[in-house]
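The complex is shown incomplete by one protein chain, all other protein chains being positioned as in the whole.
As written, the chains take the letters A and B, and residue 1 is the first residue of each chain.
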Amino acid sequence: MTELPPPSAKKLGLVIDLDTCVGCQACATNCKEWNTGGHLGPLPDLHAYSAGAEGVWFNRVHSYEAGEGEAGRTVHFPRSCLHCETPACVTVCPTGASYKRAEDGIVLVNTDTCIGCGLCAWACPYGAREMDEDEGVMKKCTLCVDRIYNETIPEPQRQPACVITCPVGARHFGDLGDPTSKVSRLVAERGGYDLMPEMGYAPVNKYLPPREKPAMKPASLEEAAPTPLDIRNPLLRWLDRALSR
Amino acid sequence: MNPAPSIVLFTTASGAGYGLLFWLGLLRALGLVPASPAFGLMALLLALLLITFGLLSSLKHLGRPERAWRALSQWRSSWLSREGVAALATYVPAGLLFLALLLGNAPLAMLTGLLAAAGAVATVWCTGMIYASLRTVRQWHHPMVPWGYLVFAGFCGAALLAPLAALWGQARIPAIIAALLGAGAIALKRAYWDSIDAPKPAAAPTIESATGLGRIGATRPLDPPHTEQTWLTREMSFRVARAHRVKLRRLTLTGFALATVLALFALPLPGALAALLLVPAAAIACAAILAERWLMFAEATHTVSLYYSGDA
Partner (left out) sequence: MPDTNLPRRMTGHGEVIETSAPIGDAMKTTTCYMCACRCGIKVHLKDGRVRYIEGNPDHPVNRGVLCGKGSAGIMTQYAPSRLRAPLKRVGPRGSGEFAEISWDEAMEIATGWLKAVRETDPKRLAFFTGRDQSQSLTGFWAAQFGTPNFAAHGGFCSVNMAAAGLYTVGGSFWEFGEPDWEHAKYFVMFGVAEDHDSNPIKIGLGQLKARGAKFVSVNPVRTGYSAIADEWVGIRPGTDGLFIMALIHELLRTDRVDLDFLVRYTNAHWLVVRNPGGADDGLFARDADGKPLAWDRARGAMDAATPEMQPAIVGEHVLPDGRTAVPVFQLMAERYLSRDYAPDAVAERCGVPAATIRRLATEIADIAFKHTVTIEQPWTDTLGRRHERMVGRPVSFHAMRGISAHSNGFHTCRALHLLQMILGAVDVPGSWRYKSPFPRPIPPGPGPAGKGAKPNTPLAGNILAFPHGPDDLLVHDDGSPIRVDKAFSWDAPLALHGMMHTVIGNAGAGDPYEIDTLFMFMANMAWNSAMNPGEVIRCLTETKEDGSYRIPHVIYSDAYFSETVPYADLILPDTTYLERWDCISLLDRPIGNAHGPGDAIRQPVIQPDRDVRGFQEVLIELGARLGLPAFVKEDGSPRFKDYPDYIVNHQRMPGVGPLAGFRGEDGTKKGVGEPNKDQLQRYIENGCFWKHHLPPEQLYFKHANRAYLDDAKAMGLIGKADQIVLQIYSEPLQKFRLAAQGHGAKQPPDAATRARIATYCDPLPIWYAPLEQQGHDTAPFPLSAVTQRPMEHYHSWGSQNAWLRQIKGANKLYMHRLTAHKLGLAQDDWVWVESRNGRVKGQLALMDGVNPDTVWTWNAIGKRAGAWNLSPDSPEATRGFLLNHAISEWLPAQVADARRFANADPVTGQAAWYDLRVRVTKCAADEIPVTDPHPEALQRPPGLAAAPSIVREPGA
């Protein structure tokens, strides 16, 4: 049913740290690799070896420049489904193929019933829906539902593929409905924010902003050791320095 | 947004069909068009043809058309589903109207005609609401959009009905309606364009809010995730060139105006002579609406483009 379930207590999602993301694309390719053989796979690639190559990806990494001059920054910015709390991608779906799970809030597509109308993609502000033009159905980030609950995978690795692979540790997974969870605390401490809050979709995923430069207030070297260059021989000060090996 | 031909055709053809069905049902009941069953059958057939062609064309847009029936299930939340239900439901009174006309059952024809007219309005409204309900597309999420769908469907329907009625020498009422709605369409479209051309409201999403990087400063895309086009960029970031847009807008308005003027000119003319003007008027109205519909997509910007071009 594409009517939204009552808000779940558990809100599984990702927290992405823009302060540490180096834009390495590991999350994007690892996601593709896991998911092409996973629940919503395959993730086909059209014109794979010629002009116009394009495929289905659940995670895409942009880069931006923000601010000017000294304050300017380059920011790498991974973008995938935010598993919104009030996502119109679900409610607009005419078939019920698009749904939000009552138990953990994961937004999924049932590719057995999807007609590939594309309306949910229109409804998603974040561009998180991916049309599989080969199969004619809509696909999207599953939050790796086939990993995070997978008992055949060792417990510590039961996390989304993009999270376990991220080399700098810029991606975190957990229950954002639980204020005491590691991810919720991260969001609180680092000022995690929503993308396009004005759209009213209430994304579950949060982004952590680039941090301020660490404050450094060392005493100036001038005050510490004034040794004007024009004294006749600056080496003299080391002449009588008692050193011991 | 990408003006997919299947959708542009669909909304134009089925809009025209529903408009025609609406006026047929309504005006017949009010006795303002020829009561002849032959006229009714002819108009109805044309309407159903356009509607069915449109619906079939819309199936082409689906990745899995064979599953289209599933789209009827979610009417409680989905305007697309509602549209499907309304469209299918409208076939019932329309079909009965056909029977009633064939059998010459006037009361039934009147009743089913009115019901079919109501179905037509409902369907077109749903179509409009599919677009109007999307907060992601500023140019669609606009109060004039569903009304526009109704007005254009009505305009085109009346413009089609008029030449048919002219064959019976009774084109006057539909021609007047067509002319009125033609003028209305011009006014509406101009108002709509004024409105979407106005500076974006401060609350509209920006690249800064889409990325949250506004806290650092003005934000500019450096590199896209993929260097080539993708389904997403083709679908959501299609944008008609400015010069092209201006031309198409002018063409649309000219078309509306021409159809309106032709309908007005046809008013004093008797029967078949009127048809000589009303047929091109109908054709021009339909063509202009095709252009309008194409623009409706090509002018629309999706919030996704904020991520790609920094602008939407």
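Basically, a contact is a pair of C-beta atoms (placed from the backbone, for glycine too) under 8 Å apart; a residue touches a chain by one contact, two chains touch by 3 or more.
Small disclaimer: the values here were computed from a predicted structure and weren't measured.
Although one chain is not shown, part of chain B still touches it, namely residues 220, 222-223, 225-228. What chain A contributes to its contact with the hidden chain is residues 1-2, 10, 12, 19-26, 28-30, 32-34, 36-37, 39, 41-42, 44-51, 53-55, 57, 63, 65, 68, 72-76, 96-97, 99-104, 108, 110, 112-113, 134, 145-146, 148-153, 155-159, 161, 164-170, 173-175, 210-211, 213-214, 216, 218-222, 224-225, 227, 229, 234-239, 241-245.
What we mean here is this: only the chains that are shown with their structure count from here on.
Between chain A and chain B the centroid-to-centroid distance comes to 40 Å (mean Cα coordinates, whole Å). Across the interface of their complex, chain A is touched by residues 1, 61-65, 67-68, 70-74, 76-81, 84, 130, 133-137, 203-205, 207, 209-226, 228-232, 235-236, 302-304, 307-308 of chain B. Listed in rising order, the residues of chain A touching chain B in the complex are 1-3, 18, 28, 51-54, 56-57, 60-68, 71-75, 77, 79, 88, 91-97, 113-119, 121-127, 130-133, 135-138, 193-200, 207, 209-210.
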